[in-house]
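Notes follow once the structure below has been shown.
Note that one protein chain of the assembly has been removed; the remaining protein chains are unaltered in position.
Residue numbering begins at 1 within each chain, and the chains themselves are lettered A, B and C in the order written.
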Amino acid sequence: MGNRAGKAPYKERGMMKKYIPEKKKIVGVLVLALFAFVLAQSLFFIPQFGDLDVGRDVSSYYIDNSLEKTGSANIVNSIVWDFRSYDTLGEETVLFAATIGIVLLVRRRKI
Amino acid sequence: MLAYIASMLLLIIGAYTLVMKDNLIKKIMGLSVFSSGIHIFLISLGYRAGGIPPLLTNLNFNQISAIMVDPLPQALVLTSIVINLSITAFAMAIIVDVYREFGTLNIKKLKSLRG
Amino acid sequence: MDTIVKTTARIMFPFILMYGIYITLHGHLTPGGGFPGGVIIATGFALLIIAHKESRVEHTFRQISFIDAKSIAGFGILLLIMFGIFFRLNIIQVEKSLGILGGLTLPSNIFGTIMVATTLVIIVYSIIKE
Partner (left out) sequence: MGDKIEMFSFYAILILLASAFATAVIGIKREGVAPYIAIASTFTALVLTLLTLRDVIANRIVTMQIGGWLAPYGITVVMDPLSIVITSIVATIGFFAALVSFRFVEERKVEYYTLFSLIMVGILGVLHAGDMFNLFVFIEILSIASYSLVAYHRDKISIEASIKYLIMSSFATGLILLSIAFIYGLTGTLNMADIALKLGTESGLLPIIFGLLLTGFGFKAALVPFHAWKPDAVMGAPAPIGAIFVLASLAGVYAIFRMFFTVFFITNISVYYLIIGLSVATMIVGAILALQQTDILRLLAYASISQVGYIFLAFGIGALHGFGYTAAIFHLINVAIFDSLLFFCAAVLIHGAGSSDMHKISQSVRFSPILGYSFMIGMLAAVGVPLLNGFASKWIIYITTLYVQPLLTIIALLVSVLTLAYGVKAFYIMFLTNSSKKRMRIPITMLVPILILVAACVFLGIYPQLGVQISEFVVKNLANIFYIGKVFGI
């Protein structure tokens, strides 16, 4: 695609702003502080650790029906490969995409 | 509760590394730590006090869902780990190329894009 | 790498492979399954790749086109899941308690293992080759 890298005659606005160290650091610290605040805030609202008595009927269904409906005693495995196999298909596709991407990057040297 | 706090700390450490460090490898490490924080958080959401692993054996065959930990977050984490692995692997491959093209791993020195 | 590493890698390789296959085939009964099994098998290959960097491993890999194997495994998963979709959509609620064989999970685990292992071997191989 030619030498698109060439000279860059336009002014360095926008993107360039992010690379001034001090400013970037300040913004970064602010963002992180906000993030930490949000996470700390969330600690007050999530359910009590180790307490699963409310609203896990989906998981209960998996536990109760895993053996007779999928024939698998390992419930996690039956979820991964049977109840939610579409997700697993997607996951394998992600792996495939990553491999093709890596092949794209290194194929110059012929694997 | 400690598990939640630990996972939140991991999230913050990961986000800090991701945002503040300039070295690309460190950034990717931050990303991994960040994802691990999410994974630990998910797993601990599924913990039941005194629960047993979600495996059916002869010993626990009659005991049902009331005493097992939640298996669904574990399945989600299994999927998410693979996705995270793919991202990390691809990132490493591309960082090799970054080093070849630019001779540096410092993200501040990558300046071919602007405007 | 020196001879000790090479020899150890060669001796260890079948055992690692066997362990990975065991993890895969037992995935529906004990902790394990497609992904862990695939990773363990890939670890064995990675050990070989790192130990025998330049010699005969490379020669072997040239002959096997890994992309083929992987895509075929991908096709396998795709077909299995499509099979699952059609199967259950058309003949709903068929009792398919196949006992120790584990219904659809066992074949899915095997295909998943092939997919993960080949992927990781390709990734390790191509990054090592850099």
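In this text, a residue touches a chain if its C-beta (ideal position, glycine included) is under 8 Å from a C-beta of that chain, and two chains touch if they have at least 3 such contacts.
Fair warning: this is a prediction, and the values are worked out from it, not measured in the lab.
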Residue numbers in chain A that touch the chain omitted from display: 1-6, 9-11, 13-15, 18, 38, 41-42, 44-47, 54-59, 61-62, 82-87, 89-91, 93-94, 96-98, 100-101, 103-105, 107-108
Touching residues (missing chain, whole complex) on chain B: 11, 15, 18, 24, 27-28, 31, 34-35, 38, 41-42, 45, 72-73, 76, 79-80, 83, 86-87, 90-91, 94-95, 97-98, 101-102, 107, 110, 112-113, 115
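One rule holds in what follows: only the chains that are shown with their structure count from here on.
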Whole-Å gap between the CA centroids of chain B and chain C: 23
Centre-to-centre distance between chain B and chain A (centres being mean Cα positions), rounded to whole Å: 8
Shared-contact residues (touching 2 or more other chains) in chain C: 30-31, 35, 116, 123, 126-127, 130
Two or more partner chains touched - positions in chain B: 55, 78, 82, 89, 93, 96
Residue ranges of chain B touching chain A (in the complex, touch as defined): 1-5, 8, 11-12, 15-16, 19-20, 44-51, 54-57, 64-65, 68-72, 74-75, 78-79, 82-83, 85-87, 89-90, 93-94, 96-97, 108, 111-115
Interfacial residue positions of chain C with respect to chain B in the complex: 30-31, 35, 116, 123, 126-127, 130
Chain B to chain C touching residues, read off their complex: 53, 55, 78, 81-82, 89, 92-93, 96
